[in-house]
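For this view, one protein chain was removed and the others were kept in their places.
Up next, chain A:
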Amino acid sequence: MDSYDAPESTPRQCASSRLKDYFIGATPLQKRLESVRKQTSFIPTPPRRKIPQCSPLQEDVDPQKFAFLLHKQWTLYSLTPLYKFSYTNFKEYSRLLNAFIAAEKQKGLAVEVGDDFNIKVIFSTLLGMKGTQRDPEAFLVQILSKSQLPSEHREGKVLWTGWFCCIFGDSLLETVSEDFTCLPLFLANGAETNTAIIGTWFQKTFDCYFRPLAINAFNLSWMAAMWTACRMDHYMATTEFLWSVPCSPQSLDISYAIHPEDAKALWDSVHKTPGEVTQEEVDLFMDCLYSHFHRHFKIHLSATRLVRVSTSVASAHTDGKIKILCHKYLIGVLAYLTELAIFQIE
């Protein structure tokens, strides 16, 4: 009987220890499942958030690089943790990604692994782009066209830019082991085909997964409220909302522009808790806009779909496109986007 039982003990041990893991909830995997359960069972977003503060950027930031990120339209993606990613290997990554792009662009043709391809890939860190010290360093990938004549060694035109960041990503950081680097938010600017090639390389190399990050109307109204609440020295753009009415043959778009100071005044009238935004305040803010619009045009905007919000801080489209305008609130905007990205990958 003993001899019969013996070979069976190995798989059993395995199963039972996993079961124990379950009860202790010790493994990262368990923690992940726990957090998914929590997320699914309660309201998906916490009822209150902080109003973006003037970014607590560190001293060592490169202002030029930050300026480079502003006033560009970025397409948002969520990204699962990168496996065995290392900040010390940027040179190697540039070389490999360069070769990969060359191979993809010339599929079926002879490919050479030298670096005499007319593009250049640059990896660089975005120092100081983080919410807390625990957040991993953000980094930037750029593709430059190399000038054709070898005599000109000036940098070429930027063909494509993408960057990876994690601002206040604590909830995600807790659930992975140290082999992973959590940069859940990826922003790309440039041709979609390039994004595809580069994304594929990252997926193959670091076993991660990119998914387009759309922003639903619920989150757009949160953005509207939070960004209106930001204190600005001077306003650069009007506050504008865009609603879409699904009707045939063509959908109808309703644009609603407000003077930013009026919007701020409206916000101040509904705002109670200092430094924070609550769900009730967001709802109230939007309801005020709706009723104002209804009084004038007899249209219930609440029955339509909010597709775009633009303020002086940033503008966001439901397709997952964002443009950040204000340097001061960059971190605050990214913190909320990180939160949305983490929600999507859980």
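The rule is simple: a contact is a pair of C-beta atoms (placed from the backbone, for glycine too) under 8 Å apart; a residue touches a chain by one contact, two chains touch by 3 or more; residues count from 1.
Here is the rule we use: contacts and distances are computed from a predicted model.
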Complex member absent from the view - protein name from UniProt, among "Transmembrane emp24 domain-containing protein 9", "MIF4G domain-containing protein A isoform X1", "N-alpha-acetyltransferase MAK3-like" or "Centromere protein I": "Centromere protein I"
Which of A:Trp163, A:Phe186 or A:Phe206 contacts the chain that the document leaves out: A:Phe206
Residue among A:Gln73, A:Ser86, A:Thr132 or A:Ser269 touching the omitted chain: A:Ser86
Touching residues (missing chain, whole complex) on chain A: 9-16, 19-20, 22-23, 27-29, 32-33, 36-37, 40-41, 80-81, 83-86, 88-89, 92-93, 96, 102, 106, 108-110, 112-114, 116-118, 146, 148, 150, 176-177, 179-180, 192, 195-197, 199-200, 203-211, 345-346
